[in-house]
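One protein chain is absent from this view; the other protein chains keep their places.
What follows is chain A.
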Amino acid sequence: MDQTVTEENLQQICAKLSDTEVAVNNELDLILSRYCHVEAKLQNISKVLPNLTIIHSEADKLGEMITFTNRLAENVSAKVRRLDLARSRVSECQNRVHDVLDLQLCSQGVATALRNEDYEQGAAHVHRYLSMDRQLLERTAQDVSGDHTSISSSLVTLQQAAHQLRTVITHKFDEAVKDEDLASVERFFKIFPLLGMHNEGLSKFCQYLCTKLQETAQKNLKAALDAKQTDKRASVIYADTMTLLFEGIARVIEIHQPIIETFYGPGKLLPTVVILQKECDRQIKKIIREFMVHRNVSKKVHAINELLRKQSADKIDPKDLDLLLGEITIMHSRAELYIRFLRRRISNDLEIGVANIDQRKDQLQEFELYIGKSELAHAMQELLGAYLALERYFLEESVNKAVGMDTLDQDQQTSSMLDDVFFIVRKCVRRAISSWSVDGVCAVVNMACGILEGEFASQLRSRLRQGYPAGYLDLAQAYNALQTSIQHGRLQASDTELARLMFLAYLNNTDVSIEHVETLTKSLGEEIATAFPNMREKERGKFDSCLAGLRGVTSTLRAVVDYGLEQLRASAVKPRVTPWVDSFLSLNHHINEDELLGYETEEPFVQTLVMNLEGLLQVFKGGLTPSNYDALIGILTAEVTARFEKVVLKSTFNRAGGLVLDKEIRALAGYLAAATSWSVRDKFARLTQIATVLSVEKVEELADYCGADAVAWRLTPAEVRRIASLRTDLRPEDIKRLKL
């Protein structure tokens, strides 16, 4: 109400005040109306108040009761706990009594068993004794020391019995081994683990198996040495002996692994194999020694190395090495097979026996290391070394022989050396694959590359270097002469004829050998993939690299083909084509309308040229492989067009002459295009365009031909002007004025 009271708002203020009054009245009414209600509540409260004291005292009582119960419960549980302890002690005690009873039983049993020689029973008793907590037993013995029970004496008895049994079993086992009593050997072998002698048992048993292996192996080796030369398997007798040894060991493992697993637990194959491998190594060494001596391997390798150094007359016939090479690869592959068998078996055994993956890996690694250092691996490396030295000689000498005995059949495009060489190369690599040695295969592939790129390629090249002798004036004539001489049964063709045929054959040899190398690489890749199904990354890399090297031989061979074709061009194509094309110069190219008609029907120049070319090609058509023949036509086309261009530029024409030329060039291009599967259009481009220039009606037409948009136009403006000026009927001023 802080407004200043004025006349004007007096009314307003009054209204406001009365409003406020009404509101206050209302509020007061509301409060009054609640009075009754509040009064009632207060009365209620005063009525309930005494109850509260009762509740309080009751709650106190409850609390006391709970505390009491709690104490009681604790007391009870402590008793229970004590009871439990007592019960467990009783049970332990029971166990101990059991053990003690068993101990006594065992000690008595052992004695009886020993007396009765029932070693299984005895060992079972000892096993029971060994499974007891020995320290506890000893303490028990001390605890009851006052009482003269038989516990300590039982312990002593059992200890003695165990010791005695161990000695007896060992002794009995040795005796059984000596008596070759297999049943007893196996019987005692099963007892060892009961006596806690796992390692001793395994090692003793394996030693026994080793002696068995040794006997068989010696017998086999002796049989091999005594085998007659006429024996069917005489040539592979050492490989057979080795195979028998491996098979023997594999069989031993096959038979005894289940027994070992049952009585000694899984995961024991690795130590078993380690012991057996020692015997294997000893026997392999013996076999290899005999093999080396009786097959003269070292002597042969030595002789071959000598031969490679200095060419001597008395060479070893590669054929004589064939059987030996075969035997070595068999030996190597058998050893590889055997190692794969061991690896597989051990890895399976470890999978069951060793839960930890890292440990498993370690053990496998241990096996790899062991086998890698073994005498067997060493022997395999020696074998491979000898094999490669011999195979290299075989490959080189056989290829040399094939090249030396090269013959050419009249109806063949290639000579015998081609197929022979590739047959030998394939045979050698295949033999290497059969050895199952990655390095061996790679080495032989490398050798094959060497010989193909070296000796083989240089043979091809040197024959082609002698060139294609063009003795006859006309090649068709030469060919006919040869044909008649063959028909008349005079097989000895003259030197020139023979040289010519040989040249073509070698050109074909080279061409076909490119194909052969490609096929060989592909098929060897497939064969290798089949022979080595589980190649590791690195091994695959080795193969790929070596095979890529083999494929690379094709580029050397392609260079030789190019060289041969160049020779052919120089001696057979160029000298013949030049005079044929040059005859164009002696012709008149200023033709009147009447003559033009005659030319249109006859085309005398080009008909003769085509006939000559046909004659030339005919000689080669049957004699060259399709791709060489195509290449020859390519060379011929290049030669003809180049020469033709030269002679055209030396001639002069009128329009009719130009038209005739244009027609003749089309006919020539048509003929050559029909002769080959390759396109010759490109080679004729310039020539056709020259003819176009020479056959224009008016100089102005030229501008259309060689305008900027003519992409395929090959002639420069200067050349166009020069060619146009050959037309005597065109005015030089017009040509000069021409804007190109």
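Just so it is clear, contacts are C-beta pairs under 8 Å (C-beta built on N, C-alpha and C of every residue); 3 or more make two chains touch, one makes a residue touch a chain; residues count from 1.
The rule is simple: contacts and distances are computed from a predicted model.
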| item | value |
| --- | --- |
| UniProt protein name of the chain not shown, from "Dynactin subunit 4", "Ras-related protein Rab-30", "Ragulator complex protein LAMTOR1" or "serine C-palmitoyltransferase" | "Ras-related protein Rab-30" |
| Options A:His198, A:Arg360, A:Arg426 or A:Lys542, residue touching the unrepresented chain | A:Lys542 |
| Sole contact to the chain not displayed, among A:Gly265, A:Gly552 or A:Pro732 | A:Gly552 |
| Sole contact to the chain not displayed, among A:Leu182, A:Leu369 or A:Leu597 | A:Leu369 |
| Chain not shown, touching residues in chain A | 369, 372-373, 377-378, 381-382, 384-389, 392, 438-440, 442-444, 446-447, 449-450, 453, 538, 541-542, 544-545, 548-549, 551-556, 558-559, 562-563, 566 |
